[in-house]
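Shown here: the complex without one of its protein chains, the others still in place.
Order as written gives the chain letters A and B; numbering starts at 1 within each chain.
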Amino acid sequence: MTTRRHTLIGGGALAVGLLLRPALARATPETMAAAVAAFTKGLQVKPGKVAIDIPPLVENGNSVPLTVSVDSPMTELDHVNAIAVFAEKNPLPNVVTFALTPRSGKAVVSTRIRLGDSQILLVIAQLSDGSFWSQKAELIVTLPACVEVL
Amino acid sequence: MKRALVIAALGFSLAAGLAVAASDPRRSGFDFMSRETQAMQKDDFSNPGMLWVQDGADLFKARTGTSGKACADCHAEPSMKGVAARYPAFNAKTSRPIDLQGRINQCRLDRQGAPELPLEGHDLLALTAYVAQQSRGLPVSPATDPRLEPFRRQGEALYKKKLGQLNFSCADCHDANAGRRLAGAPIPEAHPTGYPLYRLEWQALGSLQKRMRGCMSGVRAEPYGYGAPEFVAIELYLMSRASGMPMETPGVRP
Partner (left out) sequence: MARALINVPATAKKGEAVEIKVLIQHPMETGFRTGPDGKLVPRDIIQRFSCTYDGQEVFAAELHPAVAANPFFAFFTLATASGPLIFKWTDNAGKEESQSADIAVT
């Protein structure tokens, strides 16, 4: 009895969700690659130096806490210039880009982002020597059960 | 350029604030959330609901209406402490229960000579959040006026009444299946301790009535209108059910 009811609630909520969530355009592999290339100017991106702290299971894609840290002494000679965040399955691949300076002291930045679906998040950091470093995080977005009308 | 209005850290510890007696089986929606969403609520500089509280603090001091009076001209700030924890209260004028939003609007009409603020509008939510935030950490203490009793019973009956095309009552989910999951999300026990609260789904602050309207749409029922007596009756029942649990306004929920 309870099991059937449980299934029914789930089904109902899913149906409501399908009705109310408009079908959105998504970033394509091409637009994603173009967005990354615009940031890196087509230069090589090496894996490493970047750490992503984000909940692997997202409660609501409307506001996902994200912290990025880059392994850097943040000195005049060796620091992070920029950190760019990309989402492959959002309507637009660009999420946010941060500009840092030696006066940042620490290459640690937090924000909250929107994720339209379960996907891989890509973060690329540009260091003062011109090199690019990256990290990826795979995320599962669980929509809230009772999706609401705008 | 405006000076930053830096709200002093209130030295509020939610971990302590939420510690109802260990034997109390009731759990706030807070306990069902992820560590990250809990952290968002706990830090006043991270809790988006505090943006509304800040606006409410300004509105509370703003002179308005034909009286030219501000809320603060009558209510010194500490006097609002504990008020939200006692609402809905009995309104002698209408012989009905009135919730905090309703009381703020009644005060505007009767004392300030100002028009009522639209229900669920930014300003009324901000004022309500500002008043309710002053009860944060205090136990829900339902009004004891015996004239409220029939309305509380009405609220309980509505809570248990099956509604909508899916034919579910509030109790079918929030009592019988609390702690289980609906799709991916945990079903909380429906204790309204954090309202008005910032819901990530709304990307804004909203009232308990907004939350209930969302639930009613979910079971494909026609939601009651904002301010409907049915909603005030359910609020009354839910607050009595949450008696003794700490207030959390402004809460954050997924």
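Here is the rule we use: contacts are C-beta pairs under 8 Å (C-beta built on N, C-alpha and C of every residue); 3 or more make two chains touch, one makes a residue touch a chain.
Bear in mind that the values here come from a model prediction, so they are computed numbers and not experimental data.
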item: For the chain not depicted, the shown chains it touches; value: A, B
item: Residue in contact with the excluded chain [from A:Val36, A:Val50, A:Ile113 or A:Leu139]; value: A:Ile113
item: Contact with the hidden chain (one of B:Met50, B:Leu148 or B:Leu208); value: B:Met50
item: Interface with the undisplayed chain - residues on chain B; value: 1-7, 44-46, 48, 50-51, 54-55, 203-204
item: Residues in chain A touching the chain absent from view; value: 22, 24-25, 62-64, 67, 87, 90-92, 94-101, 103-106, 108-115, 149-150
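Simple rule for what comes next: only the chains that are shown with their structure count from here on.
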item: Computed distance of Cα centres, chain B from chain A, in Å; value: 32
item: Chain A to chain B touching residues, read off their complex; value: 2, 5-6, 8-10, 12-14, 16, 55, 57, 59-60, 62-63, 65, 142-149
item: Chain B residues within the chain A interface of the complex; value: 33-37, 39-40, 166, 168, 172-173, 176-177, 180, 182-185, 200-203, 214-215, 217-220, 254
